[in-house]
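Here the structure is laid out as structure tokens; the discussion comes afterwards.
Note that one protein chain of the assembly has been removed; the remaining protein chains are unaltered in position.
Note that the chains are named A and B in the order they appear, and that numbering of residues resets to 1 at the start of each chain.
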Amino acid sequence: VKEPAQRPPMGNLITLLTDFGWNGGYVAVCEAVIASVAPAARVLHLCHEIGTGDVRAGAMVLRRVIPFCPQCVHLAVIDPDVGMDRRPLALTVKRGDILIGPDNGLLLPAAEILGGVAEAWLLDAARVRHESGLATTIPSSTFHGRDLFAPAAALVCAGLAVSLIATPADPLSLVHPSPPVWHATTDGVLAEVMEIDRFGNVELAVRFDALAPSPLITPGDSFSLEIQGKDLPKWKARVVETFGQLQPGELGLLRDSWGHVALALNGTSAAEFLSVKAGMTIQLTADKGVS
Amino acid sequence: VKEPAQRPPMGNLITLLTDFGWNGGYVAVCEAVIASVAPAARVLHLCHEIGTGDVRAGAMVLRRVIPFCPQCVHLAVIDPDVGMDRRPLALTVKRGDILIGPDNGLLLPAAEILGGVAEAWLLDAARVRHESGLATTIPSSTFHGRDLFAPAAALVCAGLAVSLIATPADPLSLVHPSPPVWHATTDGVLAEVMEIDRFGNVELAVRFDALAPSPLITPGDSFSLEIQGKDLPKWKARVVETFGQLQPGELGLLRDSWGHVALALNGTSAAEFLSVKAGMTIQLTADKGVS
Partner (left out) sequence: VKEPAQRPPMGNLITLLTDFGWNGGYVAVCEAVIASVAPAARVLHLCHEIGTGDVRAGAMVLRRVIPFCPQCVHLAVIDPDVGMDRRPLALTVKRGDILIGPDNGLLLPAAEILGGVAEAWLLDAARVRHESGLATTIPSSTFHGRDLFAPAAALVCAGLAVSLIATPADPLSLVHPSPPVWHATTDGVLAEVMEIDRFGNVELAVRFDALAPSPLITPGDSFSLEIQGKDLPKWKARVVETFGQLQPGELGLLRDSWGHVALALNGTSAAEFLSVKAGMTIQLTADKGVS
């Protein structure tokens, strides 16, 4: 078992992302297992309110938060195929972190943003449970977060070599998530709505830098937007840098804090105003001569 | 005040379960009091979204999560009779943990699963507040979580002997919660719905092992189910081991991760499909000759 002082860059942190919700003790029992197996480990809760079974949304949140985390163990469990033949993974990445979770696409975008997969491993449930002292209890068929992934993360955080609880896998065999949908049009982009945040900002599945063909768009430019499948009037959105630059009721388009295109209103919900939800598609068209 | 190194099995962990919700700072202020009284203590949040005043539901969550926790101090506050004559408890259990909370049945099922109550104590509010350095402030009549239970848990976690802040009580005098309702029928069971989880799985108040008279049910068996007080058609539920074994729209019956009987659909909410809520009663009848 490692001493934090021996492996200072890794530290004793385990980030945790799930779709369990805070209710019912499902998240807590994973943290309890971690505390039992690795008393020095600390859990940093990334998010537990991902839509149930929504692997893509979980992958997106994990990918965008993980670059801000110190090098550590990342445990992510959105696992609709628990108990079936989907494979349980441990991935080491080029930055040095270790990612643990199901092989359903949840981990790969995060692994890629950390430099790519260095080694892929398949967790061996029997070895995980033996090493974590859980061998005498019966693992469930429906909650590998608690019975397999959390103890594996705890063991690795405590310094156990991944090779002692897993067998090598071919990184090329890993399941990829379906990517966010967007494509360039002649004078703009068409992009999926990835997320509505708590403020009602509408985040699109396209990076701000990809928006303008050339030259780069600048504050003051404007775009027309059309929501696919809706017989609504086209809206105008003015390019701004932050919310406070918008007049009351004025729709804005900005580079959000993750580098994506977002639609926003100042102090109220753009999503409600536009009646859009995650998964819808929005077309943005540059207003020529307006800027 | 103990050093973690002196009492390694107990560690510096305090688990916390309440019905306060995350909003308004009610949970946080308990953690703040703990941080003030026992700076080395760490709080593991079990659940704060229990229905307000629902002692039975809180007792159930505490009981099922606590076996996965390391030996430590467990603080639980669902306390509808705060400020009345209900007694404030500290229980030591055979496994070595210490449970702190109101004497209303919340702690007992958890104590029993940890081997049973070893010693029962009644917290002395004046001594708790004196030892925790809060003596000069006025405790409230409505928030003993903050003013009595949290400081008591912090003191005990920091190594103070329970006997210094409490007086002995007769374990036989403790208030028991009303038990979950279920009973066997000639060819099945009748059981209360204990919980709907975030996935819409319907957990019943009966352990899976109690379901089948003999021989044990096996995957492929099926049950008819009837919801008491509802004039609905009977549904069929097939016994499976995990969600992914169910066809779209097919209702399943499985041993959930806590060992109970649960009704489930694959990827969608069985509770919505059946229109059931916690507290309803469901009758399960084995389909003879189907398995």
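What to note about this one:
The definition used in the following text is that a residue touches a chain if its C-beta (ideal position, glycine included) is under 8 Å from a C-beta of that chain, and two chains touch if they have at least 3 such contacts.
Nothing here was measured: the structure is a model prediction, and the numbers come from that model.
Considering A:Ala35, A:Val55, A:Cys69 or A:Ala237, the position touching the chain not shown turns out to be A:Cys69 (whole complex). Remark: the omitted chain is touched by one listed residue; of B:Gly83, B:Gly220, B:Gly249 or B:Gly279 this is B:Gly83. Among A:Asp197, A:Glu226, A:Glu250 or A:Asp287, only A:Asp197 touches the chain that is left out of the view. Across the interface with the omitted chain, chain B contributes residues 19-26, 28-29, 31-33, 35-36, 39, 42, 52-53, 80-84, 140-143, 146-147. Across the interface with the omitted chain, chain A contributes residues 8, 11, 13, 15, 17, 22, 42, 44-49, 61, 64-65, 68-70, 195, 197-199, 241-245, 254-257, 267.
By our rule, only the chains that are shown with their structure count from here on.
With centres set at the average Cα position, the gap from chain A to chain B is 30 Å.
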